[in-house]
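Here the structure comes first, spelled out in structure tokens, and everything after it is commentary.
The complex appears here minus one protein chain, its other protein chains still in place.
Going by the order they are written in, the chains are A, B and C; count residues from 1 in each one.
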Amino acid sequence: MEFGPNDAQRLFERLVRKLLADHLPMDALHRLANAGSGFDDRFWSALTELGVAGVLVPERFGGAGLGVFEAALAAEALGYHAAPTPFAAAAVMAPLAILGAGSEAARAAWLPRVATGTARLGVAFETLAGSTANSAVERRGDRLSGCLESVVDLAGATHVLVVLDDGTLAVLPVDGPGVRAACRPSLDRTRPPGQVHLADAPAEILEPGSDPQRLACSVVDAGRTMLAADTLGAAQSMLDRAVAHAGQREQFGRLIGSFQAVKHMCADMVAMLEPCRSLVWYAAHAQDAIPEEARVAACHAKAHLAEVGREVSRMATEVHGGMGFTDELGLHYWFKRIGANRQLLGGPERCRQEAAAAQGWSTA
Amino acid sequence: MEFGPNDAQRLFERLVRKLLADHLPMDALHRLANAGSGFDDRFWSALTELGVAGVLVPERFGGAGLGVFEAALAAEALGYHAAPTPFAAAAVMAPLAILGAGSEAARAAWLPRVATGTARLGVAFETLAGSTANSAVERRGDRLSGCLESVVDLAGATHVLVVLDDGTLAVLPVDGPGVRAACRPSLDRTRPPGQVHLADAPAEILEPGSDPQRLACSVVDAGRTMLAADTLGAAQSMLDRAVAHAGQREQFGRLIGSFQAVKHMCADMVAMLEPCRSLVWYAAHAQDAIPEEARVAACHAKAHLAEVGREVSRMATEVHGGMGFTDELGLHYWFKRIGANRQLLGGPERCRQEAAAAQGWSTA
Amino acid sequence: MDLTYSDTHRALQAEIREFARTYGHLSPRSGGGRKRPDQKTLDWQRRLLERGYAARTIPREYGGYGGASDVLEAAIIADEFSRAGLSPGIMNQGISMLVPTLLEVGTEEQRRRWIAPTIRGEVIWCQGYSEPGAGSDLASAQTRAVVDDGHFVINGQKIWTSSAHYADMMFLLCRTDPDRPKHAGLSYLLVPMTTPGIDVRPLTTMTGRAEFNEVFFTDVRVPVDQIVMGRGDGWHVANITLKHERSMLGDPNRLMQRVHRIRDLMTRTRIDGVRVADMPELRDRLLRLQGEVMASRCHYLRLLTERARGEDPGVKQLIVKYFGTTLGHRLSALAVDVLGAAGLVYEPRGEAAEDDEATTWHIDYMYDIGLMIGGGTSQIQKNIIAERGLGLPREPKASARG
Partner (left out) sequence: MDLTYSDTHRALQAEIREFARTYGHLSPRSGGGRKRPDQKTLDWQRRLLERGYAARTIPREYGGYGGASDVLEAAIIADEFSRAGLSPGIMNQGISMLVPTLLEVGTEEQRRRWIAPTIRGEVIWCQGYSEPGAGSDLASAQTRAVVDDGHFVINGQKIWTSSAHYADMMFLLCRTDPDRPKHAGLSYLLVPMTTPGIDVRPLTTMTGRAEFNEVFFTDVRVPVDQIVMGRGDGWHVANITLKHERSMLGDPNRLMQRVHRIRDLMTRTRIDGVRVADMPELRDRLLRLQGEVMASRCHYLRLLTERARGEDPGVKQLIVKYFGTTLGHRLSALAVDVLGAAGLVYEPRGEAAEDDEATTWHIDYMYDIGLMIGGGTSQIQKNIIAERGLGLPREPKASARG
């Protein structure tokens, strides 16, 4: 038994972090975030080469054949660098959905393209994801009409995978007939939310698996775990910056980190945040290996990281004083990313409701 | 317009506080609390003489003819001194109930005795008060059977006033036939909770007013306002002690109040607590003069003071360090009194539910 | 305790309700941080001034309504506007800080010249206090002004100057007498922002807007009569201004209005088909905040009463900014949660146009953090509350750098 990443997993994490550190110094982040497209070809290629896009794609389809756990390590690293790139949907939710449903032919058609980064699927839910989006889709045969909001990873997407309420999975090209897909200007400039209008658009309906609703839930769970991991990384980044700032900024003739008030804010942050890392690991591992705990752990990870992320992002900003509020310092990219992660795929109250239901604690 | 006590009200408050300070130095409090009866004849006489028992009894019945606002000033003072005495039920809820229901003859029979302190009524609810008590009473004619828990002010009571679910008010002598009334050992040694068993006990059923349920609610509201005021006083007392302690106790070669951590705990306490005073004043005044706001204000005062009281009581104890945890210092009388006020007549979540319902914000 | 409505009060209430029915649709949206008032806002402000719903107690000769100071009237106006979801009018540093300062210590001429256009929203002021590196130590201001040929000639730099990029005027704290002790060498000048030598460089914040600026002064010339009180009185005047700022930041009526706006938002938003208003977990958060806002509003009325009695507010006043800004932030945080994923679309329209609902809330959520930091962080507010308010001992002077 080993609670935490093993040597291979730590190596993978280190490589991802190295790549991100190289590609995303603050000026690059400013540039990509100001563009606001949430996607950069060169950066995506680099991630793909490292196996990030195909992290969950089995080796026989050309992927890295790793698990949700490794994906969470990558997500944490992406959050740490506020990386403007698709990931949660394109590299995790979509491939998991295709692995769980679809014919072997569909898998063979899609997964290799996911692994090479040439097929990038945004994921949209009609309602199952517990969000406030006004999404509704009508299906007639293999044609869909309607509107989908809060599409995850539509930035840079080649296709969108739609999860209908009955668990049906449909894939449409973003530039296909009857499809109008666009990213909206976003609070989180690193990952704009997408909107898709469908007007009698022809879709590829994937062959349903044995329990389509359950599969849809497990796709949500994996997505929530990724968002939790992303918040973990983003909050850690803000905490590290706050501690560094407190250790070098002087006011009133002293390093501000020597003031108890600042010190205790930092202590509170680390005391809140550090146990979250283990929770995220556990939730991710549960997706891979402990099906009976997967839903509760994912809901709790999503909800708890949302709460801790909010606190840490506020306190770290406060520790920075006026500088923390400026655009220039860039601290706000993480602040907003944490804010977006909180809302996507269901806020904390909603996630806790689902955790209660999954334990038979409520009828919700 | 004047938001706050006027000169006459401030005079009344000062007199009550003076009397309490004289009667309840710490050794007296230790003695009365250790006895645990929640009632002391001599102390009650003194309070009665000052008009505290009859604060709400109209002058034509020999009372002070004051309002719930003045009663709240008294309640705050009683909380400040953790006074081991009946008040919320005996001096406020019961007389309000009798004023709102009952024949003129019943008023003439009861209220003068309330004002002279010779009739002391505990108040018991079947369910309306939102508590976890397991109370249930069956009425046959003017006879009651059943059990009532969490009776307020049964300590020293001569009678118990029972509020049934339909708003019916019944009065029984505690030593009457079929009545078995006893105080239970209590967390809050200054005001033990009461339990009453009724076995076909003859009761005086008061003539119902025009809207018995509404009257029952307003009795609960007044009671909740008193408990909020009591918590206000108790929390203020703990804060004052914490500030005094921080200003005189030395550790690590400094007054502990010069440490930012201690300083900020005190600042947080006062920032939370001081606005509560105005809220309690408003809620009390609303009982007297703004019927359309009375319920919402009482629910909010009860709920908010419960939350602030809990925080202040914990933080003030922490500021005292190990001493705060000892029996000898006596700080815990206030801690426990605040804890009891929180639970009596409905916890904060329940009170907020009722505030939502009263505003049409829910169907609860 | 007396909150009785007289006939006049009842009439005022009826009058406002009638006004809300007739003109309510013309109200601009509340919240969303500071910007120069657009025409809609200016028109609305004019209507409010005519009826005395804004600047009610400011004398007629200065463009106000000339009403007597009546705490209950003020409360009725705030309440009715809050309930109807109407904007209570323009709130900016000129109106909240400079106008009361001029009423307190300005010359008759200064009052006649500046108050009317300021309360109409036509003249926008910014506050020239903070300087780079000085943090919250305002009295250490280094920006210099020397007298030359009937003018103050100003050189130096200010930072965190909100609204400077669109302001018409600045009230400026600067050092006119460097040889006198720190607090006695300061003066308080009124400076047109169009004066040559002023260079405003916007400081974009996390909201994506330029709420703050750096302002550089190079030989900026202002006539010597543009001073409030005398030379060396600057610290005194600045503190009068700050006193009014602290009151403004805790304004409970804006908080109350937020409660109502969130309640409304909750009835319009659904999560997987369920109205958020029917989710007890989120409703309880709103109720808890409503209780706290109710407490802060009562506290505000109490302060008004005690001020009218001439009592020293002490710690009661010192806590207002701290709990007011914190409460404001918690309210906007709840709003952001109710908006949820659908509310992540963020399109600030800049100075000229009105933002959509979600953008407005997100700006408030971030801007409120700025308020908690600005003008002395919450940490410094807590020091002030504990030391000045509760009399706790100051931190010992450090004998060595940390």
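Operating definition for what follows: a contact is a pair of C-beta atoms (placed from the backbone, for glycine too) under 8 Å apart; a residue touches a chain by one contact, two chains touch by 3 or more.
Please read these numbers as outputs of a predicted model, since none were measured by experiment.
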Visible chains that the absent chain touches, using the contact criterion stated earlier
A, B, C
Hidden-chain contact residue, picked from the options B:48, B:168 or B:353
B:353
Among B:150, B:168 or B:190, single out the residue that touches the unshown chain.
B:150
Touch with the missing chain holds, among B:2, B:40, B:153 or B:188, for B:188
Can you name the residues of chain A that touch the chain not displayed here?
1-6, 9, 69, 243, 246-247, 254-255, 257-260, 262-264, 266-268, 270-272, 274-279, 281-282, 284-285, 289-290, 297, 300-301, 303-304, 307, 349, 352-353, 355-356, 361-362
Touching residues on chain C - with respect to the absent chain
279-281, 284, 393-402
For the chain that got dropped from the picture, name the residues of chain B it touches.
127-128, 130-134, 149-150, 184-188, 193, 250-255, 257-259, 261-262, 310, 314, 317-318, 321-322, 324-328, 331-332, 335-336, 339-340, 342-350, 352-353
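Keep this in mind: only the chains that are shown with their structure count from here on.
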What are the residues of chain C that contact at least two other chains?
379, 382
Using the touch definition from the top, which residues of chain A touch two or more other chains?
259, 261
